[in-house]
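As structure tokens, the structure follows; a few thoughts come after it.
Heads up, one of the protein chains got dropped from this complex, but the rest are sitting where they should.
Let's look at chain A:
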Amino acid sequence: MSAETKVLETLVLAEFATPEALVDATRQMREKGYEGMDTYSPYPLHGGSEALGLPPSRVPFIALCAGLTGTATAISFMAYMNGFDYPLNVGGRPIFSLPAYVPITFELTVLLAAFGIFFGVLGLARLPQPYHPAYEHEAFRSATTHGYWLSVPQFATLQADAIMDQLKSLGATQVTVVTGEKE
């Protein structure tokens, strides 16, 4: 494959010694006007979302919609199947019997809401993602075990040094530039 057909994404990666230093640096970088940054840590950072300036997650909304879909599906399919399409008369009990529909309605609500949450989390995080430019840097592998990293997208080549200096002055223990293929 030829390099011309790919759009290259260049990131400045910086490692910080502690989660607090990472959150602090992220906030200061954002105040300086850098956008599209991302933090990487083995566990959720305290105040990390705020430092990145992320809007509230849409997962709860997705879950609510999926759950309500489950409720509506359950009641309508049971009413149609047992009440209309294939009515079973058991001891003269009512054909459309809401109390008897409660358990399955509840279960289906929970099931679809859970699917909504699961695929909502993965979808909003854009997973599965087999490749990410940050992995061009071998030391970045510590991000899931014990490292605290910040990535700053670099839009113009001229900026690289400026960004690296900024990050160093904020206490980064190591700074590097990685270039990878953009999906």
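The rule is simple: a residue touches a chain if its C-beta (ideal position, glycine included) is under 8 Å from a C-beta of that chain, and two chains touch if they have at least 3 such contacts; residues count from 1.
As a convention for this text, contacts and distances are computed from a predicted model.
Chemist: Choose one: "L-lactate dehydrogenase complex protein LldF", "ABC transporter substrate-binding protein", "Aspartate carbamoyltransferase" or "Molybdopterin oxidoreductase". The correct choice is the protein name in UniProt for the chain not shown.
Modeler: Options "L-lactate dehydrogenase complex protein LldF", "ABC transporter substrate-binding protein", "Aspartate carbamoyltransferase" or "Molybdopterin oxidoreductase" narrow down to "Molybdopterin oxidoreductase" for the missing chain.
Chemist: For a quick check of understanding: of A:G33, A:G92 or A:P130, which residue touches the chain that isn't displayed?
Modeler: Result: among the candidates, A:P130 touches the missing chain.
Chemist: With the missing chain put back, which residues of chain A would touch it? List them for me.
Modeler: Touch set of chain A with respect to the missing chain: 19, 26, 38-46, 48-49, 51-52, 54, 57-60, 63, 77-78, 81-82, 85-86, 88, 90, 93, 97, 100-101, 103-104, 106-108, 110-111, 113-115, 117-118, 120-122, 124-125, 127-132, 134-135, 141-146.
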